[in-house]
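Removed: one protein chain of the complex. Kept in place: all other protein chains.
Here is chain A:
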Amino acid sequence: MSTPETGSQGNGLPVVSVRDLSITFSTDDGDVHAVQNLSFEVAEGEALGIVGESGSGKSVTSLALMGLHRGTRAQLSGEIRVAGIDVVTASDQEIRAMRGNDIAMVFQDPMSSLHPQYTIGNQIIEAYLTHRPTASRAEARRRAIDVLDRVGIPEPAKRINSYPHEFSGGMRQRVLIAMGLVCEPKVLLADEPTTALDVTVQAQILDLLDELRRDLRMALILVSHDLAVVAGSVDNVLVMRKGVAVERGDVRQVLNSPSHPYTQQLLAAVPRIEISRAQRRAQLRAEREGKTTPAAAETPAPSQRSTDEEPLLSVRNVRQRFRIRGGLFGGATDFYAVDGVSFDLYRGETLGIVGESGSGKSTLSRMIMRLLEPTEGTILFQGRDITHLPERKMRPLRRDIQMVFQNPYSSLNPRMTIGDSIGAPLRIQGERDDKLIRTRVQELLERVGLEPSHYNRFPHAFSGGQRQRIAIARALILRPQLVICDEPVSALDVSTQDQVLRLLAELQEDFNLTLIFVAHDLAVVRQISDRVLVMRKGKVVETGDSDEVYENPQHPYTKQLLAAAPVLDPDAARAHRAERRRLRAAQPDTDVA
């Protein structure tokens, strides 16, 4: 909680100053103004968060800070100064010296940012020697081991000879940070450093960045689309929208009393882990009643579950085995992606399944969907055993179970009009009347908030959020009983995410759907679920009523997950950070990413 003084850590001298920066790309369809009249300063040791949706110009800005706009079609005007160097006018040689020495960058995707053919040691040593040509190789190696140790790579002296593929995503991000640190830069620029990572790993990386900048008195620029990610780690925030800075200021002030409507809107869209299901439902209903005709308000309250009712879906002890080839002596080893999961799901209920990547949540949903055949266990749907049902007999049942996939960019066939895509389930299930299909499709398009006359457009004409609406319409056209949503919003921006979640909540009421909602984002799951299943390495570690699990978690892993979830309140975020440190110290073996 040593926060309030962070802003005054530096001596007030700006290491980064941007004045009146505009970046323009000329395209066939005219000029695109990626950034307009942007100005900000970062003092020594200060942390600045740049927040905005995709297309807000935040990444273009960070690339320009590194001088990486050179050689592209970007046209710059204004002034960028990094540690006294004018990035716009400096020679290429000066820029090369600046990168690494004065400012280092950590990129979004740790999987593709490291060269796969060199050991991490070689890559760090190379970076060091480029900037310290007089240093010996042994010196560089010592330095590399130092920084690897600094970023928390266990046994750095050994691991320095490992190749990138031998590390997990979180570890690779640490290696990249180490590579950035090796020349002791004055500024560390992190562009969405945690977007590709799990919640707990994200928390670890953010903690690491926070610690490093304090210990090394480095300035930190943290770029993200998620306000909650930057909240706990920065002193000042800059909110960008469509290339323009809409709000700037102290993080507490911006988050507690945002002045610009866009910031307010962004804040309202961030899913809150502290808001319960009931609160959220009441809030949504109130908003809806205020907006729509009274007819919509008459929708009955969601059916209360009575325990003697037969469950819609009943999963017993399912396991899914994958064979991994190339074990010792070429033999196959068995790996259980889902290992003995059981639960019941009742009509009208929403079950949230939370877990990190590799926890088996997607495999589980594909088994229920019967895209995979469970190796062991049983799945009963409406009392009927569908565990090993052949595809032919499964087909009529597919009317009742539908799925919304994670990636709206790949779940729609790019060569089919959206009308054809949405109508496909009807056609597959034997409907031949084209006029009827068309009417149904247009009704649904309207229902999910899209223009019905866009029936004949192709998916590429729609944004990510709109595509996810289309995917939802496709899942609903058969009027299913059960809809499985596999990370339906994780590929979307925060504000789009909020709109899609609202839509799902509305549709659940109107169509009386039973939902299984799979996600890695705890806050999102809490808002939509009645009950929660926490999964880890194929097993259920905790299950229960969602408010109960969130307010009184029993299993240490659940506690760890909850402590890792990003929160909006800067002070609460810092409290969580302290809690994480305590947890980590208490059980050092629980996966360091």
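Throughout what follows, contacts are C-beta pairs under 8 Å (C-beta built on N, C-alpha and C of every residue); 3 or more make two chains touch, one makes a residue touch a chain; residues count from 1.
Definition applied: contacts and distances are computed from a predicted model.
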Protein name as given in UniProt for the chain not displayed, "Oligopeptide transport integral membrane protein", "ABC transporter permease subunit", "Quinol oxidase subunit 4" or "Metal-sulfur cluster biosynthetic enzyme":
"Oligopeptide transport integral membrane protein"
Of A:Y163, A:Y336, A:F458 or A:F511, the one touching the omitted chain in the full complex
A:F458
Which listed residue, A:R73, A:H165 or A:R415, touches the chain dropped from view?
A:R415
Determine which one of A:A34, A:A190 or A:L255 touches the chain that has been left out.
A:L255
Quick one: say which of A:Q123, A:Q320 or A:Q402 touches the chain that got left out.
A:Q402
Checked against the full complex, the residue among A:L13, A:A268 or A:L436 that touches the missing chain is A:A268
Please identify, in ascending order, the residues of chain A that touch the omitted chain?
55, 255-256, 258, 261-262, 264-265, 267-268, 366, 369, 371, 391, 394-396, 398-399, 401-403, 405-407, 409-417, 421, 424-425, 428-429, 449-451, 453-454, 456-458, 460-461, 463, 465-466, 471, 474, 478, 493, 495-496, 499, 568-569
